[in-house]
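Sending over a structure as C-alpha cells; questions will come in a sec.
A single protein chain has been removed from this complex, and every other one stays in its place.
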C-alpha cells in the first residue's frame, strides 16, 4: 500500500499536458508525460491486484475501430475500457454506412456523442494510418469548438503505419518491472532486429515504435535488418537525434549477430521491406489483386534469402552474460511450432514464455492509463479517491 | 439547475400510458406522450451535461437487431443503453440459429429473458418491417402473460418501412432547441422534399416519419417529390387528417422550388419511388438478383431525370428571409464530396454542418427517453432521485 501511495503522490505532483490530448505517437509526448503514463498504468495494476474497484466513469463509451485484425490489442482495449467503467462499442465498417460515401469527419462525430475514448488500428497503408487518426482528432476538435460534442473523447493509436505506442509503452512498462526502474535502463543495450518470417506485409510500426521510444531513455539502441528492409527514414533520423539528446546511442548494423552481442534486451521481429510496403499501399488502393499476389511472391522470395535471421540459443548466448531478455509483441513465428522456420526457435521462445506473457499483460493497463490521462485533469485525485473508497472489485 | 428541476416537475406531473408500451410509430402516441419523450430526452441531456450519473438500471440488456446497415442509429442505441446502465447485446442473424427454422415468436422470447429493451431496424421490405416489430411485441406480450418473462422489454423501432420515430423525434428535439419551444413551431412552414441521389432504394421511412409527426404540431407541412415518388398513401392521408385536426396544413407540390418558398425549415432527402420499393420487396423475397439489378438500372435512369432536385444556395435564399433551417438525417449525398451530384451542394451542407451534427446528437437522448418511459412507471421520480444522489459521471 505504501508503494501505491508513493506512486499516487508522484502522479499527483507531476505536471503534464496529457488531458484533452490524444495519444498518437510517443515522440509527441514529453518525458514527464511518458512517465505519467507508466505510473498510472502501474497504479491501476496495483489497485486491481488489491481487488479494488478501479472505475472512474459511471458510464461512457470506448469506441474501437480495427481496420486490421487483432486479438491482443482488441482484448487489451476492451479490458482497459472495462477497468475504467466504459463500455466498448465497436465500429465495424462492414455494418456501417461508411461505404455509403460518408466523410471520415462526419463518422468521427457520429460515433462520439457519448464517447470518452476512441481506439483506432489502421496499419495497412503506409502514409495513411497516422493521417487517418489525425483527421479523426481534428474532426473531434472542430466538433467540440462548435459545441456539437459534450466531451472530447481521447483518441488512442492502437497501431498506425508509424508507431504502435500502446505496444512500445507496454514493452517499456515490462522493462521497468524487469530492470527495477526507468533509470536502471540507462546504458542498457537493446537490439531491435529484423527476423525471418514465412509471411509478408507485417507493419513497420513495432520496430519504429521501439526505436522511437527507447532512444529517449539513455539506452544504447541497435537496429539491425537486411538490406532493403529499412524503416521510414524520418523515424530512423528521429531515433538518432533522440539518442544524442538523451545520452544514449543509436547505431545500425547489418546482422543479427552484431546486434545481439552483449545486448541486455533483444527484440527480433519480422517486418516488410519499406519499399514493398509503399508499393503494397498503391496496389491496395488500386485494388489490384493480381499485383498484390505478384508482390507477395516477390517479397516471400526476398524474405527467403534471410532465413538465417532467426533468434536461436546460440545467439542468445552472445547477449550480456548470456542473460539477455527476449521481447516480442506476439504472436511470434516460432520455428517448428507456428511455421516451419520463423523468427525464433522453440527452445528460446519456451524459455521466455512467461516473461513474454507478462509483457503482453502490461498493455491493458497502459491503454487505461492513456485514456485516464487524456480524460482527467487530475488523475492523482481520481486514484486517491479510488483508494479512499476502497470498494472491492469482486464480492466474497 | 432551475431549468432541469422545472423540466422534471413537468415530467412528474404528466399522465401518459407509455410504460409497458413499445415505441413503434409516433402516430400511435398521444401529444402528451410525445411531449414526455421530448422532456425526458432533454432532462437526460441536461443531467449528463452537468456530469451526473444517469444510470437507472443496475443491470439488464438492451438487445439490438439491425437487419440493415447502420452507424449513427447503432451508436445512438448503444449510447442510450449505456446512459441508462444497460449493456448492448447484438442479435446477429448470421451467427444465430434463426436460419435454422426458428420462429420469430421463439427468437423474441429467447433474447428477452433479462432484456429491458429491444431495438430493431427492419426497413428493407415494404409492408414487412412494422409487421416484424409488431410480431415481436405480440410474442413478448404472450410470454409475459404466460409468466415466461420476468419483465417486458420495450421494443423501440429503429427504422421500419413506415416510420423512423427515433429520427423524427430527434429532429423534433432539434427543432424545439432551435426555435425555443414546441409552441414556437406552430405556424412554421416545413418543406419535406425529395432530392436527387445517384443511389437507389433508400427507404421511405424518413419522409413518412416527418410528415406523420410534424403535421401534429400546427406546422404548415409541404411535401414535394417528382411524379412516381409518392409515399405510402395511408400515411399521406394520415398527415392530411392530422394537419386539419391540429390547426396546421399539409400540402403537396411538385417542385423543390415551390416547397422551399418561404419555408422556415427544409428537409431535402432522396428516397426510392414507392412502386419501385414494392417491386423490390417482391424481388428480394424471390432472391431474384438479375431482377434486382435490372430494377436498379431502371430506377437510377428514372432518378437521373430529376437531377435538378438539388438543395442549392439559390434555393436556400428563397426560404423565409433566406434563413431557413436545413435538416438531414445524414449521411447526405453532397455534390462534389460524396458523389458527383447529389441531394445538396457542398456550400449549403458546410454552412449547416454544426446544426446538422447537433440534430444527430439528439438521437441518443431520444432513444434513452423511449426506453426509460417504456420501462419506468414514474420517470419523474427516477430523475429526481438521479438529481438528489448527484453522483458524478466522471471522477476527477
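When the chains are written out, they are named A and B in that same order, and each has its own residue count from 1.
Quick note on the criterion: a residue touches a chain if its C-beta (ideal position, glycine included) is under 8 Å from a C-beta of that chain, and two chains touch if they have at least 3 such contacts.
Remember, it's a predicted structure, so these values are computed and weren't measured experimentally.
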Next item on the list: Just name the one of A:16, A:79 or A:281 that touches the chain not displayed here.
Entry: A:79
Check: Out of B:130, B:328, B:375 or B:393, which is the one that touches the chain we can't see?
Finding: B:375
Check: Per the definition of touch given earlier, which of B:107, B:157, B:173 or B:319 contacts the omitted chain?
Finding: B:107
Margin query: Need a quick check: the contact residues on chain B for the chain that isn't drawn.
Written below: 56-61, 63, 87, 89, 91, 95-98, 100-103, 106-107, 109-111, 113-116, 143, 146-150, 375-379, 381-382, 385-386
Margin query: Could you pull out which residues of chain A are in touch with the chain that's been left out?
Written below: 48-49, 53-55, 66, 69-72, 74-76, 78-79, 82-83, 85, 87-88, 199, 330-331, 333, 337-339, 353-354, 357-358, 360-361, 364, 391-396
